[in-house]
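Here the complex is missing a single protein chain, while all its other protein chains stay put.
Letters A, B and C mark the chains as written, and numbering starts fresh at 1 in each.
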Amino acid sequence: MDRTAAGDLVLLLSEDGKRFLIRLNPEVDLQTHRGVLPHQKLIGLPYGSRVETHLGTPFMLFRPSLRDLLLQTKRRTQIMYPKDIGYVLLRLSVRPGGTVLEAGTGSGALTTALAWVVGEEGKVYSYDRREEMQALARRNLQRLGLEHRVEFKVRDLAEGFDERDMEAVFLDLPNPEDYLEPARTALAPGGQFGALVPTANQVSRLLDRLPQHRFAAPEVCEILLRFYKPVAERLRPEDRMVAHTGYLIFARPTSP
Amino acid sequence: MDRTAAGDLVLLLSEDGKRFLIRLNPEVDLQTHRGVLPHQKLIGLPYGSRVETHLGTPFMLFRPSLRDLLLQTKRRTQIMYPKDIGYVLLRLSVRPGGTVLEAGTGSGALTTALAWVVGEEGKVYSYDRREEMQALARRNLQRLGLEHRVEFKVRDLAEGFDERDMEAVFLDLPNPEDYLEPARTALAPGGQFGALVPTANQVSRLLDRLPQHRFAAPEVCEILLRFYKPVAERLRPEDRMVAHTGYLIFARPTSP
Amino acid sequence: MDRTAAGDLVLLLSEDGKRFLIRLNPEVDLQTHRGVLPHQKLIGLPYGSRVETHLGTPFMLFRPSLRDLLLQTKRRTQIMYPKDIGYVLLRLSVRPGGTVLEAGTGSGALTTALAWVVGEEGKVYSYDRREEMQALARRNLQRLGLEHRVEFKVRDLAEGFDERDMEAVFLDLPNPEDYLEPARTALAPGGQFGALVPTANQVSRLLDRLPQHRFAAPEVCEILLRFYKPVAERLRPEDRMVAHTGYLIFARPTSP
Partner (left out) sequence: MDRTAAGDLVLLLSEDGKRFLIRLNPEVDLQTHRGVLPHQKLIGLPYGSRVETHLGTPFMLFRPSLRDLLLQTKRRTQIMYPKDIGYVLLRLSVRPGGTVLEAGTGSGALTTALAWVVGEEGKVYSYDRREEMQALARRNLQRLGLEHRVEFKVRDLAEGFDERDMEAVFLDLPNPEDYLEPARTALAPGGQFGALVPTANQVSRLLDRLPQHRFAAPEVCEILLRFYKPVAERLRPEDRMVAHTGYLIFARPTSP
């Protein structure tokens, strides 16, 4: 954990908040908005070092947090936000060695977090019917060295899921209410179900359909994250914030 | 995951939202506010079953989520809330096999979540100077079978921490600014630092002191969780919510 | 404004936050939870004085703000909250000398604020089909000396409104979408329309129907008010807050 090595994924942070997430490769130069940083100069430094571009612009060299990795997900779709993902992980009880199923994969932000927490012993099953989306998500996971923890499946969800006894199933789809039966079938009786939808109308449709697919104890919530300007003498919230990403819905499978 | 067995930790949920978290023991009876439920009746049932007390009051029998476990932490102090814990886990990049240090232990809610995610291969070091608090936290962890993942230490923090190269350090103390030097010393250069404090004045004091202890890139945020009444035809937020638990502060160690 | 007189409406505030709104009458005694305060002792004092019950419990004697008056509305129904009312007054452009129509009257909290702002030259028309509700609202307004600014009408709204060319119309009803035509008819072409509903489903129904009744430029919002503990050394939000009162919808009448 002390010094960077070739092959490490590192975060470069400028004083004005610009972020670069790169894998160190002695043959590559990073082109920033404020000058060039040859990776070679970054290799072998202690984490937390201050470095300068050829123009003298300072950057801090940090080990990325999981939140950094999620924020840097290369995306073609709206990705799930860390604020939501953190809560989803708790609420779905994702654990090292666990098995989790998600649909759709999207750009793979939630996939990344799930793979992170299930660890080497666990498994994530990730479905999407859009082949190009999964290819993108796969590349995102590869970049983080987490791809082998995920089984990607390109599939029209109407065909159902192959897995059974999943500890958790999460649907990030426009119409999760249409896939409750496959979700219920894939889920262990003691498992946890969750979904994310952006509109109140979708929440209503999903709530309406949960009981007929043997789901009970529904919960609906939204999570707001408000950042502050980190200045000791003038502490105040940032001027603007993300006001909405989606509504989170959770439910528990019932047995007859 | 299918059927309950003696020794399982299960959640009983009443229609009016009452919750009981119990470890199944064939010789014990659960006394609810609405009648008695002998554990014996609950053993061997599929998760998701509906059961009734001797007065006919129905309960649902579920496998508890990590959030359920956290909410049922037996407490003598204010515990950290799941909404905050979920985000802290992401931001501190807690991972299976990882090593994390926290102070103070308190009633052990964050300890539980940290132990959950580091898994069998990881380790949590948890400091508190109040012996009776740690005893409570230890019992909370024991109850969940997670105690062996935690090393509890009763210690006046002024004496510093024994550990080095921790992947993350979290301070949940009234005056975290007084323990930044031991925190910095225990942390790996590539590690993550976090703290929770309830007042804005404490945030200011902590921000003020971070740089002199070689911490940079501070972030301050608060997380709001708003629940909705889960009724399809009348979707609306609950009338009241938790408005504040604490401010979260994160920072990264720097190297000279 | 300096000293209290018989007939004045005054606010008594205890150190633990209990509030009494009373009209001073030399022949009456106020029975508090902490002893008796004869009004006679309160008459002729400067506002801002400290007084004591016969048990020695201190109270502060203040002139009530409009917010105090609204909070003390005697109610049989949920009343509109000051946070929402303040914004509604702005958004509806209520002004001294203006004319405003509202339905339903409810317990009269919004009615009070409308009557306050239209002043002696303006007029509020307030409809409700429940006679006993209007009687309560009328008593609330009488108590504040504002009743003569309001014309109360007990009416099944299906019969429509008598007024025309109203500067603003506000509907606080379970089904405002059913009364858009009478609202449009009562409203001046340059007037402002508003409504409050508690559920997302009602918002959708109202939005859906606005265009066919010649309303355009809809706006939907919600207002959150978060109080802080007013302690200089330990500034922090209150632990809990009102999470939801209702969604506010505004629209503007169109002309063919």
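Here is the rule we use: a residue touches a chain if its C-beta (ideal position, glycine included) is under 8 Å from a C-beta of that chain, and two chains touch if they have at least 3 such contacts.
As the structure is a prediction and not an experimental result, all values here were calculated from the model.
Undergrad: With the full complex in mind, choose from C:41, C:95 or C:143 the residue touching the hidden chain.
TA: C:95
Undergrad: From the list C:25, C:49, C:78 or C:185, pick the residue that touches the absent chain.
TA: Residue touching the chain left out of view: C:49.
Undergrad: I'm checking contacts with the chain that's been left out. Which of C:28, C:55 or C:225 qualifies?
TA: Going through C:28, C:55 or C:225 one by one, C:225 is the residue touching the chain not shown.
Undergrad: Which positions on chain C touch the chain that was left off?
TA: Touch set of chain C with respect to the missing chain: 1-3, 13, 45-50, 60, 62-67, 70, 82-83, 85-93, 95-97, 113, 116-121, 165, 167, 188-192, 200, 203-205, 207-208, 214, 216-233, 235, 247, 249, 252-255.
Undergrad: Could you please point out the chain B residues that touch the chain left off the display?
TA: 200-201, 203-204
Undergrad: Considering the entire assembly, which residues of chain A contact the chain that has been omitted?
TA: Chain A touches the chain not shown through residues 198-201, 226-227, 233-244.
By definition in this document, only the chains that are shown with their structure count from here on.
Undergrad: Select, from all pairs of chains, the pair with the highest number of C-beta pairs in contact.
TA: Per chain pair, the contact count peaks at A-B.
Undergrad: Where chain B and chain C touch, do the two copies share over half of their residue numbers, giving same, or under half, giving different?
TA: Same, since over half the interface numbering is common to both chains.
Undergrad: With chain centres taken as the means of their Cα atoms, state the distance from chain A to chain B in Å.
TA: Once rounded, the distance between the two centres reads 21 Å.
Undergrad: CA centre of chain B versus CA centre of chain C: separation in Å?
TA: The computed centroid separation for chain B versus chain C comes out at 42 Å.
Undergrad: Would you please write down the residue numbers of chain A that are in contact with two or more other chains?
TA: In chain A, residues 200, 203-204 touch at least two other chains, as defined above.
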